[in-house]
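Attaching a single structure in structure tokens format; questions to follow.
Apart from one protein chain that is not included, each protein chain of the complex appears where it belongs.
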Amino acid sequence: MSLQSVILHVNGEEQQVTIRPSETLLYVLREKLGLTGSKPGCLNGDCGACTVTIDNIPMKSCLMLAIEAIDKEITTIEGLKDTPIQRAFVEHFAFQCGYCTPGFIMNSHSLIQNHPDADNGMIKNWLKSNICRCTGYEEIEAAVKSVLHEKK
Amino acid sequence: MSIIGKSVIRQESYDKVTGRAKYTADYSSRSLFHAKTVISTFAHAKIKSIDTKEARSVRGVRAILAGEEFPLTGEEIRDRPPIAVDKVRFHGEVVALVVADNPKVAKQAASLIKIEYDPLPVVNSPSEALEENAPLLHNDVSKYEKEEGVNPIPKSNIANHVKIRKGQKEKGWSESEVTLEATFGFPPSDHIAMETRAVTAEIRPNGYVYIQSSSQAPFMIKKLISTYFDIDVGKVVVNTPLVGGGYGGKASVQLEILAYLASKAVDGRPVKMVNSREEDMITSPGHVGLEAKIKLGSTSDGCLKVAEITYLFDSGAYSDKAVHLSRAGAVDCTGPYCIENIWCDSYSVYTNHPYPAPYRGFAHTEVLFAFERAMDMLSNKLEMDPLDLRMKNAILPGDRTPTQVKLNRSTVGDVPACIERLRKIIDWDKEKVVKVSDHIIRAKGVCCVWKNSTIPTDSSSGAILTFNEDGSINLISGVVEIGTGTKTVLAQMVAEKMEMDIKNIHVQMRVDTQSTPEHWKTVASRGTFLAGRAVLAAADDALCQLKEIASVVLRADVDDLVVANSRVFLREEPELGVHFREIAYGYVYPNGNAIGGQIIGRGTYIQRNMTHLDPETGAGKPGPEWAVGAQAVEVEFNTRDYTYKVIKAVSVLDIGKVLNYKGARGQVTGAMSMGLAFGAREGFVFDEQARVLNPQLRTYRPVHYGEHPEYIVDFIETPHLDSPFGARGVGEQGLLGMPAALANCLSIASGVSLQHLPLTPEYIWRRKEGL
Partner (left out) sequence: MLAFDFDYYKPSSMEEAVNQFKVLKRTGKSPMYFSGGTEIITLGRLNYLYADSVIDIKSIPECCTMDFEHDNLYLGSAITLAEIEGSDIFPLLSKVSSEVGDHTSRTKITLGGNICGDIFYREAVLPFLLADSVVFIAEEDGIQAYNINEIFNEELKKKEGDLLVQVVTEKKYVTAPHITIKRQKQWESGYPVITASALKINSNVRVAISGLCPFPFRSREMEETLNNRSVSIDQRIKLAMTKLPEPILSDTEASDKYRLFVLSNVLHDILQALEVS
């Protein structure tokens, strides 16, 4: 049973795709569905560049098998359209090279959706999951807080 | 000025927040083969045997490269086999390369290659490398092919020796009443760009080589692949899309060579390689290590008389950019001070460590850590305020640098102004140590910084502005968009120069060496200067062409014409004019006659009046200008367990004219964050066999969200007259003093002198315990 045809629900679309059970969700998203917005940074769960959401919860797609995602709602950066957090990242200069940005935005978006009342401690607890090497995090902090503030 | 200085958002912003921005590894096609390395598990060993039989039998394996001799590589000394032959010299060195149908098969086959090693004694630090009877990394370094100006010492582990001889040290010592001597050091580390290096290479039947690479130096790839493999330089075509962070690490050429060899082994088919994080950290070049010895002499009232310095740069197993690093470290071997007598020996020393690429600051952060820490130690001995000591010796227009360049107001920023501003911002004149609670104190530390570039004297940049039929402009420059936002700043310059709306300037992000004018490398904080000058020249060229054709249409002398808001019009009667769209593709008269043609502006700039360094004294002009600054760090330090938190980090930098405020500030705070991580936490941990024990992001940890301090950034704007709008470099400066300021601060807080990085609580504890 090494190759299997399965249906994944990605960004609101149904995608039929042939996978091996040992393939990570990140690999399948990028190599089989062409969704290259999720970035490989370590393949080890350490950097967060590949973060997507699974049923609205942030998930490092390098730590999940694609087969585990069957029957779940997968959202990648390509699935976000003109959300407040995307605009805030632009306005606040919250990225430079942009490589960690999809992961940061997916994690931040999920935080804002799940905890619109998040305090500093919770913001830190969630955002510690991603590494940005270009900024000093100050702009990312400002972007996330600006959206949370609007929500309040 | 209207748009210069404004916080214009970067042109590729919306691509980056929607996942549409593409980086090298994002490009894929079914026709690609994939290559995977096998890397050495030893730091120094003879290769006894390589058994590839089982790996070759895996279905889908196309080629395996191992044990074969290829041309030696290396930017200044050609000492590095692309794939190890007979011997490995560092943990992580490439021993074999598998090319296969897909990444999984390549990886599977790579794991089946069996290599037997015969371990050799290791050189685990630069000082060990210089010991008598130290194992030689290379039998005779002087036999290798090398560039001019490289000075290896035969049959030693020294790949390069740079001498700075300014004044007379004996005179300096005789005039000194107080002296200080101390040693400093830190291990090699890594850049940790979030995008690991990736490359695709293909050799077409007509002999053209196409390479796509996540690189800061596509033009250097073109040049070196041509040189190493004897290919006409015009037949090597390199393109670089957006790059996911560089910090210098992607200015070295390494993975591209492997991809080229892999493609060659499979009849030129395109081959893709993407580094794993582990390979990116230890196999591809990292951040240099250093051992330093500094002797300072001063009068009793704090006037510096002499500096005698030895720098041993940890070149790792191969010299590559370490040669240049040892040169840059010598050029600015002190802090930004006027010292009459300077004697510096800077060496690039082979060890069994991973070898270095450039790293943001290019030897300056490293040297400044040692020198600025020494300055605080001297101030302690003099019982003089550390900032007062720096102020007293600050280098000024009229003074001469270590390489004897006589400075003027344009070529050096204003050090005293930076110090004074810093003093106010951090309330330096109040208590330097404040007790917060039982075990917690607050302490501050300071330092000064400077940096010039040492890139080749003939480094140049070119730019092209092509017009579209609607009168908008395509801006084409060889600067790689690595995250610095330089290409957006270039668009600001064109908008300013042409007095037009920046919305009508389209920047080409990709660099293609066949169609993009050359920019030496996207390094050394020289993008805005070199490419900026080229872009301004191109804009001038376009303006001439626009006016020329408009003068015919408007029947007016070109001198009577003015350009603004995408129009060329009469100075006297602005309503009489033509819009760019009417002339960008030539002007067409009502009867169909046409004149002119597409407007294409071109411009180039080459560095002016740079010189090579004198081999005996180091005298020479290394770069166009020195950006300077003063920095501080404030920590909350726990006197019981030696843990600490960085509360504030402050940079006052003279970067000349600020071109894009938020962009510049982001460059500075980002660099400060990187510098704090380098000072406080980062560094490879080696075992006794010189193997790297922490080549992963969970054991080698950059700063994470929430660990960052409050950043305070202020700019002094002393113009560099040659530079567009008077700007100086800003990409690296924020990093330069962070390790030194942190070490100075923690030395004050802990009461013991801290002279090694990283500054972990365990290290402070060891110093306190005398371990």
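Which chain is which? They are A and B, in the order written, and residues in each are numbered from 1.
One rule holds in what follows: a residue touches a chain if its C-beta (ideal position, glycine included) is under 8 Å from a C-beta of that chain, and two chains touch if they have at least 3 such contacts.
What you see is a predicted model; the values in this text were computed from it and never measured.
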Full-complex contact with the absent chain, from B:P103, B:P126, B:G361 or B:G577: B:P103
Selected residue (touches chain absent from view) among B:D118, B:D501, B:E710 or B:E762: B:E762
Could I get the residues of subunit A that touch the absent chain, sorted low to high? 1-2, 20-24, 27, 43-45, 48, 51, 54, 57-60, 62-65, 67-68, 107, 125-126, 128-130
For the chain that got dropped from the picture, name the residues of subunit B it touches. 103-104, 107-108, 110-111, 278, 640-641, 643, 645, 680-681, 685, 693-694, 698-699, 701, 703-704, 706-707, 758, 760-762, 765-766, 771
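The criterion applied here is as follows: only the chains that are shown with their structure count from here on.
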Just curious, how far off is subunit B from subunit A if you go by their C-alpha centres, in Å? 30
Residues of subunit B touching subunit A in the complex: 7, 9-10, 12-23, 25-26, 28, 191-196, 242-247, 274, 276-277, 482-485, 662-663, 666-667, 669-670, 672-674, 696-698, 702-706, 708, 711
In the complex of these two chains, what residues of subunit A are touching subunit B? 30-31, 34-47, 49, 76-78, 80, 86-87, 89-91, 93, 95-102, 105, 124, 127-128, 130-141
